[in-house]
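Read through the structure below, which is laid out as structure tokens, and then see the notes.
All protein chains but one are shown at their positions in the complex.
As written, the chains take the letters A and B, and residue 1 is the first residue of each chain.
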Amino acid sequence: MDLQAVNNTLPEGFRSAFNYDETSEEYYLNMGPQHPSTHGVLRLVLKLNGESVIEVVPHLGYIHRGLEKVAENQTYLQNIHLTDRLDYLSSHINNLGYCLAIEQALGIGVPLRGEYIRVMICELQRIQSHLLWWGVCGMDLGAVTTFLYGFKERELITDIFEELCGARLTMNYFRPGGSFVDVPDTFIPRVRQVIEELKRALDEYNTLLTENIIFQERTRAIGILDSAKALSYGCTGSVLRASGVSYDVRKNDPYSIYDQFDFDVPIGTVGGSFDRYRLKMEEMVESIKILEQAVQSFPQGPHRSKERASYKLPKGSYYSQVETARGLLGTYIVAEGGPKPYRIKYRSPCFSNLHALNDMAVGHKIADVVTILATLDFVVPEIDR
Amino acid sequence: MNPLQTNTLYPVQNSIGDMVREIFPASAVYINGFITIISLLMLVSLLPVFLIWLERKVAAHFQARLGPMRVGYHGLLQSTADGLKLIFKEILKPEGADTFVFFLAPILPATATFLVMTILPFDHHMQVADPAGGVIYVIGISGLSILGILLAGWASNNKYSLLGAMRSGAQMISFEISLALIMLLIVMVTGTASLREIVLSQQGTILDWWIFKLPVLGSIAFIMYMISSTAELNRAPFDISEAESELTGGFATEYSGISFAMFFFAEFVNMFVSAGIATTLFFGGFLAPQIGIGFLDSVLDFLPGFFWFFLKTFLIIFLYMWFRWTFPRLRVDQLMYLEWKMLLPANILLLMVGGVFLALGWIL
Partner (left out) sequence: MGIAGASGATEQIAEILDKYPGGIKLVDSIEYLVSWARANSLWPLVYGTACCAMEMMAAGSSKHDWARFGVEVARATPRQADLIVLAGTIVEKMGNNLVTLYKQMPAPKYVIAMGSCAISGGPFYYDTYSVIKGGDRLIPVDVYVPGCPPRPEALLYGIMELQEKIRKEGRRNPWNIRNVLKTPFLDLHTEAKLDWAAKEKEQESVQKVAQEQFKIKNPDYKAPKAKRIVKEKFEDLPRKARAGKNVLNQDFFAALLEKFPDIHLFRQSEIQPVTVSDLGPEYLLDVEIPKEKYLELVQFVKEDERLQMDLLLQLTAIDWQDHFDILVQLLSTVNDHTMFLRCSLAKDEPAIETITTIFQGAEWHEREVYDLFGITFNGHPDMRRIFLNNDFPGHPLRKDFEDPTRVVKRPY
């Protein structure tokens, strides 16, 4: 056998050498880009021995749209709608991150009502995103019904957003200085209703999935990531917190008026899939807590500050970070003084979180790779941008 | 145990059979045989159509939706449309596949289920054949469907198919053991392996059904039967061989059109057969659920036996569906752990305790 010729046909990117031993049963398996559990178009190449995973190599770029290049030729306001399409499950929070950077550059303030709207909308978005994640996580583990239950409650929040800005998914709602329109009168009653509904739903979810013995067996001690590894990979969000590092931008570097609300940042102990799952469930409870406080003290007044005739950022570079449903989203803008940015870079949380996949998956079974992917909770268009 | 009676054509002992015998006394045996086979074929072809519709409706209502609504009353014709579409679809054969085996594979599971159907006692006189070793026959024949799945996985020339088939083979072979042991328990306490006689041994009230007649053991055996048969059927939470989120389509990944429909249909008939056997073994088969009050019992007896058989079977099928739309899936090693380290020892223990009960005469 010509080893060199065989080596050239092997898949790219593997660190471990291929085992030419005749007794070895190693083989490669391609997962994706069209695969039900890769949540879109992620492609994984697995090196397997029977059902056990030896190495995983993710291949990105199947939805790389050149968003940062497109942004360089659009004005600052036009770019808000592009941030929706990064992580479309937390588009409000992406909008906010981008607007914060512009506000910082131009020194634009936000009235109190505007800040309240921001916090409430962001928390609703976080819950909405987590509900979808919960459904998909269950479906990846084989419980299809969870998917529909998650969507059922998600629609309640989607309805609020629809009434707010007309869109269901790509919102384009926040502007530098507030939001482009005030909330409708029905907003607060609707949020109250959603809070009540969610409390009931979360109990149901816990009975259906969290307390299920099969689910716990499938997720406990699967895909363990210790805190040193998590930090080294640059993981953020619930992946980092599940490993025991308490870092939440809302708490540690509060933006908007998150410092006025009382909420906890849940922390995991082991860093396994079940920890990540549990954290997300608890985060929903915390978000509901914030919403309850905000509903109590929702102020009157203007929803935004004065609109500028043009948004021309002075020369310099600006950075803002927010906590999306998946982790830390950084927006870095380099301005040259004109109406268009010189360069925009989005620091995507999923990009770093996914990088830790190989470390988590090694030694587990194929089914566990699916579990890990499900609890990592990534959105591929945000990774690829 | 008596040897299987191979050369006997069982007489059809109901009114239709009597009528045929009266009109064509000479060729009655053949005509009756023909009629039985035709009716069974019709049942086999109509059952999956109904069961698939039922599954989709049950799933939909579990998930707070409506399910198929547009074709026929509440989408009753939905699976007809699906079947018709699949028949008229292009059949693809992947490059490098073993043609003969690739097209043979879907036929085997369908054949196996059809063969098992022949010995199900639908009513007092509605059974194609009643071999003395009926239980043994069931265990033996259902092995054919494993063969079909293994061949499908092997012939497809696809890694997902192969993985799915290997998982499925390992799973079905191991769960077959505990299934056989549970059946053995019933055979032991009844003293017969003929399905009809097993049903007849449960005559009396509800309490005479084996699930209640064997104190505690009966219900434990039934629960274990449900677990093992769900695994044997490759249904969630044991559907690791299809595991859509892991292996895309499992062993059937490369099958399209009618050859996929064969797998699909066989799966549902299999579910019916499995539930039918559970009914026969534990719930008194075609016997009416009498409760010991004379008037009510006579009303219940008025309904035909096959009505009770189908009612009980569909209730058990509903249980299967309930499992499927509730539980997450197990992992392949957990499944093997469940069988070899938990179910199998428990089964053997159950069999031993059953033997002790029998010896002491504790069975009601």
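Here is the rule we go by: contacts are C-beta pairs under 8 Å (C-beta built on N, C-alpha and C of every residue); 3 or more make two chains touch, one makes a residue touch a chain.
Nothing here was measured: the structure is a model prediction, and the numbers come from that model.
Touch with the chain that is not drawn comes from one residue among A:123, A:275 or A:384, which is A:384.
Here the missing chain is touched by one residue of A:98, A:215 or A:247, and it is A:247. The omitted chain makes contact with just one of the residues A:26, A:68, A:197 or A:217: A:68. Only one residue from A:16, A:232, A:269 or A:297 touches the chain missing from this view: A:232.
Mapped onto chain B, the footprint of the missing chain covers residues 56, 60, 63-71, 75, 77-78, 80-85, 88-92, 244-245, 248-249, 252-257, 260.
Where chain A meets the missing chain, the touching residues are 12-13, 15, 33-36, 40-41, 60-70, 72-74, 81-82, 84-85, 88-89, 103-104, 107-111, 132, 147-148, 151-152, 154-155, 158, 168-170, 177-178, 229, 231-236, 240, 245-247, 252-255, 259, 302, 304-307, 314-317, 319, 321, 328, 330, 332, 334, 342-343, 345, 347, 351-352, 355, 380-381, 384.
We adopt the following convention: only the chains that are shown with their structure count from here on.
Separating the centre of chain A from that of chain B, both taken as means of CA atoms, is a distance of 45 Å. Of all residues in chain A, only 27, 29, 35-37, 51, 138-145, 148-149, 152, 208-209, 212, 214-215, 217-218, 365-368, 370 touch chain B in the complex they form.
For chain B in complex with chain A, the residues that touch the partner chain are 59, 62-65, 159-160, 163, 236-237, 239-240, 243-248, 325-334.
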